[in-house]
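Left out: one protein chain. Kept in place: all the others.
For subunit A:
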Amino acid sequence: MSDVVEKTLTALPSLLSLDSQSGAGKLSSTSKLGGLIRSITELTSKHEEEKLINRELAAIKEQVSSPNTSMRQMKEIMVRAIYCEMLGYEASFSYIHAIKLAQQGSAIEKRVGYLAVSLFLNESHDLLLLLVNTVLKDLQSTNLIEVCMALTVVSQLFPKDMIPAILPLVEEKLTNPKEIIRRKAVLALHKFYLIAPNQVQHIHSKFRKALCDKDPGVMTASLHIYLQLIKENPDSYKDLTGSFVAILRQVVGGKLPVDFNYHNVPAPWLQIQLLRILSLLGKDDQSTSELMYEVLDESLRRAEMNHNITYAILYECVKAIYTIYPKSELLEKAAKCIGNFVVSPKINLKYLGLKALTYVVQQDASLALQHQMTIIECLDHSDSIIKRETLEVLFRITNVKNVAVIVEKMLDFLKLCNDDYTIIDLVGKVAELAEKYSPNNEWFIQTMNVVFSLGGELMHPDIPNNFLRLLAQGFGSEEEEQQQLRVFAVDSYLTLLESDTAHLPQRFLQVISWALGEFSYLKDGLEPCKVTKLLAKLLDERNVTSESRSWILSAMAKLSAGPGAAALALQVSERYSSSLDTVLRQQALELLHLSQDPELHARVLPHGAAWDSFEVDSSLSFLDSFVSEALSQGAAPYKAPHQRQEELRQEKALSLEPYSISLPVSLSSCSITDRQSPTLLSMSSSLSGNSNELKAGSSTLKLEGVKRVWGKEGYLHQQDAVEEAAQVEEAATPALPLSPQQGGAESQQTHGDLTVVEQEKQKLASSLFVGLGSQNSTFLMGKSDSTSQQFRRKTRAADSTSSGVSERSSSSSHSSCSDFLHNNLLEDSQNSLNTQKIGVSNGTHEGPVTQSFQTANGIPEEDGEELGNPLPVIVDSDVASIGTETSKETSPFLDAGMVLVQPCSPQTELRDFVQPGSSGITQTSLRSQFPPELSQLPHSDISLLSSDHSLSLSACRAYRDDALLFVIILSNCSQSSTNGLSVQLDCKQLKVASLRGNALENLPAHSMSVCWYALLMEEPHTQVTVAGSVSYRAVPGHTQTLQFTDKLFLTDFIRPLTLSTEEYGKLWLSFSQDVRQNLKLIQGEGDPLRATLSALKEQLQLHIVDIIGSEGIVACRLLPDSPCLLHCRIHGGSLAVWLRSPLLSLPDCLLYYCQKTLEEC
């Protein structure tokens, strides 16, 4: 270090006399900084603070702009500005001066300048560019301390685009003789890797050199990079396992210099880092794991000293032992170690023990048994965080027998809890357990009552939705039991309504009113009048929202048939028929009609009708005559809202484009040549009527090479093979799902591909798990399991539910046109979906949706939600057209080019699925196991990931609009049942939004179970590997695990982002950084821009916002909600694309796939 000082000394002679403050010295009492600090300590109120800081900021502002301010004074000013910002007051005027100080100051002043920059600015700040030159200069400086500073700031923040400018200099520092420089250079490269991985691709070999550096500090720094690399792709670094093991052995053995010790423990944080790396490498890999058994054992042995830091190491060690390929001897020691943690009187240790236990019980539930008593003690612990962690352990070991006790404990905790995050989390978990393991109906209803009361408006909307679906569709085959559940629900809700209702959350009120409306007829001797009265009382309560009122009104409509109820209904409808809320007004009028016309009521809302017994006419053909009459009398044809907006916009602005191009995208992309022609438009309404006409119609309505990839429910994945079939199917019987045979035939097509993949995976599995299972095991798919999943939903392809009635205004003459336009311009209608929710009281899931009438040509119209949903034919021509709304469940993909496979009956025997000479898995049989919420989603082919002699595991990806569902299908192919199944998925790069069915008490022989993870990609990666394991017991007491891995791609997480051109413009301006790239243009017939964008849209699920002339704008989002905007323009022979996104690496990742797609075209 002395030569550092020497060099610095010669460089900065002028400085010596200036600063007399020593490191530990105090500021002179007269200095401005000293004054500020004293004032801050004397502050007594927020108001005073505001006054003080504003005064201070004004003083700083004046000083910084004065030319006489010396660097030393500037340093002090910066510290004062840091204080102001620390207290939350922006001092943005000083940012530029911080950069100047870093540039012009020397030694400590320069360092404080850099410090201020790193505190004030963030990665995307524009001023950061001004720092680049300073960094460049300092990196080249002969003064080591300046090089050091530059490297430090570079590894804190640096503009991504400027990395190439300094990269060679940083690389060169890797060979610097000083360890501190080498170490900081490695840390800077780590930073570069984090923000722009492809920029440092070429120096991976240098990372290896850093790993082998003779200085332990440099080696430690390189581990950051390796942890990241191995997380992303463990397979490429297996060869380094030996090195990591050797390093850990040396560290544990005390071979490092003593100053690396912390309380006599050698480099503890380094040990922890190494253990993390080893567990990633050893995961799912027996041979790699074998290399590390010994060193892990040694770590366990050595870390016996009684100090917190050794416990921290032990925890990491235990985690590693349970993550890698298991070795019983080590597992035993690790389990003992956790035991010591859990029983420790030290509270922090106890917490860590419980945390480890939540991790471990998923693989070996028996460990929880060993610590039964401690767990029970912890449940009553005075510290709520210990309780919370204990509940987490219990949640993972819940089964049919202990569910009641565990749920009770969780609810007890919830009642005392006031943290929103905890409530949301726990309520979700209770609901999951209740649904999965409920011992009886009464318990289930009561538990859900508590869940709704406690969860209130916070809980995830899936919870009430799933609950209502369960009530509606029933669970399992026992009709009687199902009715009993409903009666229980009705009973308990009546009791609730009779007492004080003011405290009930809105969501709960909605659930109650729906259930009462649907099922109160089931209870003997219950007068509808009585229920109606209770509901009417609710309506009057002031704190009931209009959304809930709408639910209540639908319920009343269902109950309005009785004699007493009718009178009450009349009262209510009179009051609300003048409501300002259009939804309520509409429902009040419906109520009025229905209560006065019992015959109509019986047809529209039959009691206890089967959910799928409604005949529906999705195309509103009954309005045809009305429409053509109106048109012939000169009424203007219907125009979709987006079209009207577009025209409005064009009227305002001068159009310099030729006409053909200035047409709205939507229209020009479909071949309606004369959009004013009433005949053509009315022809569209024949979509419904007879199938011959439809075929003729549909052939003229082709979208120009634009495949419909997105439906209302999400991404329609496999349209290729099935689109045609679907169209024919749709034409013949619009509302009928495909028969199982056809579904089977479809699966045959994909079967060929499947077997190849399967064989490869089997090969891999057998090589990985040699000796564990028989290679020749057969994979038999059985009937679905029913024992553990108490409430299993009936699977139906088309469940139509009906509830309230919506009455269309009799003047909605053009609704068939609207329907037509929307059917064909679905992409664009998604636009309007966002802004315009259409409300037909959609009883089951959605709840009454707010209705907004958009008036076109003075005519109220409906669209959006109704799209494609079959509507019942129940209309009298003289009554206003009434559509009983259908739920979202109603085969939404039928007219969107998607085939639904009719799920087989759960009771189907397994032999039905076994095909001689094949592995026995058919897509159909697997898919038939999907719960309804999955079976309706588009999904990838199901592929076999892993298997052993008793269990086989397949998976597929289902594309939901808000998440990617990773669906795992477990099938027990042995002759005996397996117990204690639990699935664990591990992928650090993805976020698990929710999961279902990952633990199972038992899986009977030849049966299957489905579990799924909803995954989100918060940080963009081009691809990620998900690994996981299933642990189970085939023989009591002997836990086995089955490992699997799969790859997910960025494109799986991309969804279209529908927005208008204006919204796009705003969003575009809100992001600052562009990434620009030239892409290949597809040269085909027609417009190359359109063709290229269509190809991208089709492959990558982008949304084309607009195409104007030679430019196009496209938008998409990365799940959950990171937008990425593309601005494309034809430039020369290629397509220039600018990308903007709040996520810095998203454009890069997306471009990779854009290039790939276009290369393949």
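Rule of thumb we're sticking to: contacts are C-beta pairs under 8 Å (C-beta built on N, C-alpha and C of every residue); 3 or more make two chains touch, one makes a residue touch a chain; residues count from 1.
Note that contacts and distances are computed from a predicted model.
Between the names "Queuine tRNA-ribosyltransferase catalytic subunit 1", "Protein YIPF", "AP complex subunit sigma" or "Histidine-containing phosphotransfer protein", the one given in UniProt for the chain missing from this structure view is "AP complex subunit sigma". Which of A:Val64, A:Ala98, A:Leu131 or A:Ile145 touches the hidden chain is settled by the complete complex: it is A:Ile145. Among A:Asp213, A:Glu316, A:Asp364 or A:Asp624, only A:Glu316 touches the chain left out of the display. Only one residue from A:Gly217, A:Pro464 or A:Pro1147 touches the chain missing from this view: A:Gly217. Of the listed positions A:Trp269, A:Phe1049, A:Phe1071 or A:Trp1138, the one in contact with the omitted chain in the full complex is A:Trp269. From the options A:Ala98, A:Val112 or A:Leu504, the residue with contact to the chain not on display is A:Val112. In the full complex, subunit A makes contact with the omitted chain through residues 1, 4-5, 8-9, 12, 15-17, 19-24, 26-27, 34, 37, 40-41, 43, 75, 78-79, 82-83, 85-88, 90, 107-108, 111-112, 115, 118-119, 122-123, 145, 148, 152, 155-156, 180, 183, 187, 190-191, 194, 217, 220-221, 224, 259-260, 262, 267-270, 272-273, 308-309, 311-313, 315-316, 347-352, 355, 382-383, 385-386, 388, 419, 421-422, 988.
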